[in-house]
Structure formats: C-alpha cells, structure tokens
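Up next is chain A:
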Amino acid sequence: MKFSESPKELIVWLSLFALTILSWWLGEAQGGITGHDVEMVTTAIMLLGFFKVRLVGMYFMELRVAPAPLRLAFDAWVVIACAAILLVYWQVQLT
Partner candidate 1 sequence: MGVLVTIGWWLLARFVPPPLPSWGGQEIAGMFAANATGIRVGMIFMIAGMGFFMPFIALISAQIHRMEGSPPVLAYTQLLAGAMSVAIVLFPVMFWATAAFRPDRDPQLILMLNDMAWLISAMPFAPAVVQNIAMGAAILGDKSPARIMPRWVAYMNFWMAVLFLPAGLMVFFKTGPFAWNGLLSFWLPLVAFGIWFNVMIYALLRAIQQQPDG
Partner candidate 2 sequence: MTDITATMARCEPHMPGEPGIWIFIMGDMLVFALFFSVFAFYRGEQPALFSASQATLNTGLGLTNTLLLLTSSWFVVEAVKAVRRGSGKLSCRLFFLAFLCGLAFSGIKLVEYNEKIAAGITLTSNDFFMFYYIFTGLHFVHVIIGLVMLVFVMLTLARPATGEQKVRFVEVGASYWHMVDVLWIVLFPLIYLVK
C-alpha cells in the first residue's frame, strides 16, 4: 500500500507532532517559574500554536496552491487571531 508520492505531508505531520510535545513540555515547565518569564513562555507557546496552524493550513488544507485571496485570508486570520490573543493577554498583564 503506497502511501504518497511525496513525503512532504508526512514530514509536516511529524513536525506538528514534535512541536505539540514541545509546547506541552514548555507548559509543564512553566509551572515552576515566576515573574515575567511566565509571560514569555505563554507567548512562545501561543506563537508555536499558530505556527502549527499555518503548517496545517498551507500543507494539509492545500492553501499553498490555492487562489491567492484565500491563502491571504487564512494568513490574515493567523496573524490577527494570534495578535489579538497576545495583545489582550499582555495588555491586561501590564495594567
């Protein structure tokens, strides 16, 4: 049973797997730190998350080869959603 002509998607899947475990590890380790480092780790984990989202969008959802407006809309969502979460998070932390 031949699975695929190109291993690209397999590599993406393995990367996603690894990045997820990394995020989880960061989250667990975050329990033991305090101060502003906590916010840094949170930011890192969320950025990782949206990077994963982009991987899924571009390679799994095939947006790399989709019409430009659709790809741009997806990218815009990634940027805006990530920015919104981080902005709201940081803004409340700093007040």
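The candidate set was assembled so that all candidates are chains of the complex that A comes from, given by their letters.
Just so it is clear, contacts are C-beta pairs under 8 Å (C-beta built on N, C-alpha and C of every residue); 3 or more make two chains touch, one makes a residue touch a chain; residues count from 1.
In this text, all values refer to a predicted model and were calculated from it rather than measured experimentally.
Out of 1 or 2, which chain touches chain A when the complex is considered as a whole?
Of the listed options 1 or 2, chain A touches just 2.
For chain A, which residues count as touching candidate 2 in their complex?
On the chain A side, the touching residues are 1, 3-5, 9-10, 12-13, 16-17, 20-21, 23-24, 26-28, 30-31, 38, 41-42, 45-46, 48-50, 52-53, 56-57, 59-62, 65-68, 70, 73-74, 77, 80-81, 84-86, 88-89, 91-93.
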